[in-house]
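One structure coming up, written as structure tokens, with questions to follow.
One protein chain is absent from this view; the other protein chains keep their places.
So that you can tell them apart, the chains are marked A and B in the order they are listed, and the count of residues begins at 1 in each.
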Amino acid sequence: MATYLIRRLISFCLTLVGASVLIFVMLEILPGDPALTMLGVDAPESAVAALRADLGLDRPAPERYLDWIAGLARGEMGLSFTYQVPVAELFAERLELTVPLAFAAMALASLLAIGAGLYAASRHNRAGDWGVMTASQLGLAIPNFWLGILLIVLFALVLGWTKAGGFPGWEAGIGPALGALVLPVVALAITLASILTRVVRSATLEVLREDFVRTARAKGLGRGRTLRRHVLRNAMIPVVTVMGLLFADAMAGTIVIENVFSLPGMGKLIFGAISNRDLIVVKNAVLLLAALVIVVNFAVDLLYALIDPRVRIRD
Amino acid sequence: MSLLAVRGLTVALPTGEGEARALDGVDLELAAGGTLGIVGESGSGKSMTALALMGLAPAGARIAGKIALDGEDLLALGEREMDRIRGARLAMIFQEPMTSLNPVHRVGQQIGEVLALHRDLAGGAAREEARRLLERVELPRPARLLRAYPHELSGGQRQRVMIAMALAGAPDLLIADEPTTALDVTVQERILTLINDLVDAEGMGLIMISHDFGVIARTCEAVAIMYGGRVVERGPVADVLARPAHPYARGLIEAVPRLGRGRAGRLATIAGAMPALGAFPAGCPFADRCPQAEEACQLQVPAMRPLGPARAAACHLLEAAP
Partner (left out) sequence: MWRHRAFMVGTGLSGLMAGAALLSLFWTPHSPTQIVVRARFKPPSWEHWLGTDQFGRDILSMLMAGAQTSILVGLIAVSLGLGLGVALGLLAAARRGWIEEAVMRLNDLTFAFPVVLLAILITAGWGPGISNAILALAIINVPIFARLSRGAALTIWAREFVLAARAAGKGPVRITAEHVLPNIANVIVVQATISFAIAILAEAALSYLGVGSQPPDPSWGRMLAESQNHLFRSPVLALWPGMAIVLSVLGLNLMGDGLRDLLDPRLGRRGRA
């Protein structure tokens, strides 16, 4: 158990460092001069020089990278170039929307996928199975942002039940705030659920063939109870791993869907920052999102040890 | 009335082209507290018989005939009623102790499940009973074992846990499907002794399924020999061992070194291999491999002929007993 944890922890830290190096190289080294990128090629030489000095770009890259990481360790991400406010403050506001959105989408997708996947597996090769698989094949092909637009057309334009987008903020009360998130969450969850349903189904089919399932039936457990008590938890072992990997898709999807529904989250902030060439916001935002994905996957590794007692010894 | 009476049990499995009979008109009889061995090669239908008795034949199988447990026809029962019988009046242990226990549940939970389901025991009472059961199957330090996961146990220990789970419902009949095949020889011996002792002490019936006549001889009074989904010979174990009537029975017995008479040290085996399901000859299922087969054997299925008290065999070449 301890070695398993230590190995996961080391890999977790390495991945975090790797992600930050990748971001730094992609934004500050490969494109050339960040100051020029931020101000544009037409900017006067004096302004570029001033910004270069301001950002400390005259120093060597490794030193700048270490400065950035040291700042992050102190909780400082620097000032946004466009807004001239601390980046951390900008993020705090946006994360209040983005994080709940991504997690809610994952939760809904997991719920849908476990239900549909178990159902399909229990109807293996029959009409119900075929129906679920066809629906998931279709769900895989539908882009989440198009589904978002279709939901807006249906629920906002045709039925008039909701607004076409926007977010009143959590201070407007939990009801209106959640109401504004229902359609985005659904649009995000469908794609994720389509992938996950297939995983749940095939994992369940695999477990159903195991000897201990026959033992459970021989003990007198009914079909339903066998499925819930003996099949589900064993099937969850591969499913949880895929859920962790899917969280990256949920995060990416959230960035896209915020633009569909005009939600003031990290996605909106990042695309604004790209058009304003605000590298400082982009750099820290991308790292933050990547770190979130890495943390979730680390948590999944820990969860894995909880679900499968064999892991605690095996590694 | 006998504990178990099986009449004309037939299980047809769907195949690529229509159906194939995995079991064809199987008759079995077992008195309360009696012990019956079912012996045959793999593919003979012995495991399918066990699964059919438990009501766990594969999905899509078509089942005909009658399985009477204490006079009640199990094939007429619904799914729920069968759930109440499985684990309570009928219990089963399997060939693979390594994979027959759920890897993510503790031993105590897995035994407790039977106690909760069939004996309404929960909490401390269930724990105490589970501990007693582990003691009953002669596992050391039972209190600690209750909290162990299956992967922490050896194969022999796991099979003992399986037996404890089977005993938990206090069944009238225990079905053991090759319970020692996957185990080391020394462990095999001890498990068989344990099963013998438990059957005697609890007064439950036993159906022991094995490809090994030696195992049957160690544990059972009566034996049914199966081939190609049919019972081809039955009788008291000692009688059948001493005077096997069916050519297949002779072949099986000669294949057991310790018990085979004559030619010690040389292992006689039956020529050829059991055909695949659905590929048996039209007549006697054994005709293709039988050293004495005649023309009639290829054409007509032999019926069971009585060969004296409690003995019968299905072979065209036998003279019926007077």
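By our rule, contacts are C-beta pairs under 8 Å (C-beta built on N, C-alpha and C of every residue); 3 or more make two chains touch, one makes a residue touch a chain.
These figures come from a predicted structure and were not determined experimentally.
S.K.: For the chain that does not appear here, which of the shown chains does it touch in the whole complex?
M.R.: Spelled out, the missing chain touches these shown chains: A.
S.K.: I'm checking contacts with the chain that's been left out. Which of A:Leu39, A:Met77, A:Leu95 or A:Ile270 qualifies?
M.R.: A:Ile270
S.K.: What subunit A residues would touch the chain not displayed?
M.R.: Spelled out for subunit A, the touching residues are 11, 14-15, 18-19, 22-23, 26-27, 30-31, 37, 130, 137-138, 140-146, 149-150, 152-153, 157, 164, 245, 248-249, 251-252, 255-256, 259-260, 270-271, 273-275, 277, 279, 282, 286, 289-291, 293-294, 297.
Note that only the chains that are shown with their structure count from here on.
S.K.: Taking each chain's centre as the mean of its CA atoms, how far is subunit A from subunit B in angstrom?
M.R.: 53
S.K.: Name, in rising order, each residue of subunit B that touches subunit A in their complex.
M.R.: Those residues of subunit B that touch subunit A are 54, 56, 79-80, 83-88, 91-92, 94, 96, 99-105, 113-114, 117-118, 149, 151-152, 162, 165, 169.
S.K.: Could you please specify the touching residues of subunit A with respect to subunit B in the complex?
M.R.: By the definition above, subunit A touches subunit B via 210-212, 214-223, 229-230, 233-234, 307-310, 313.
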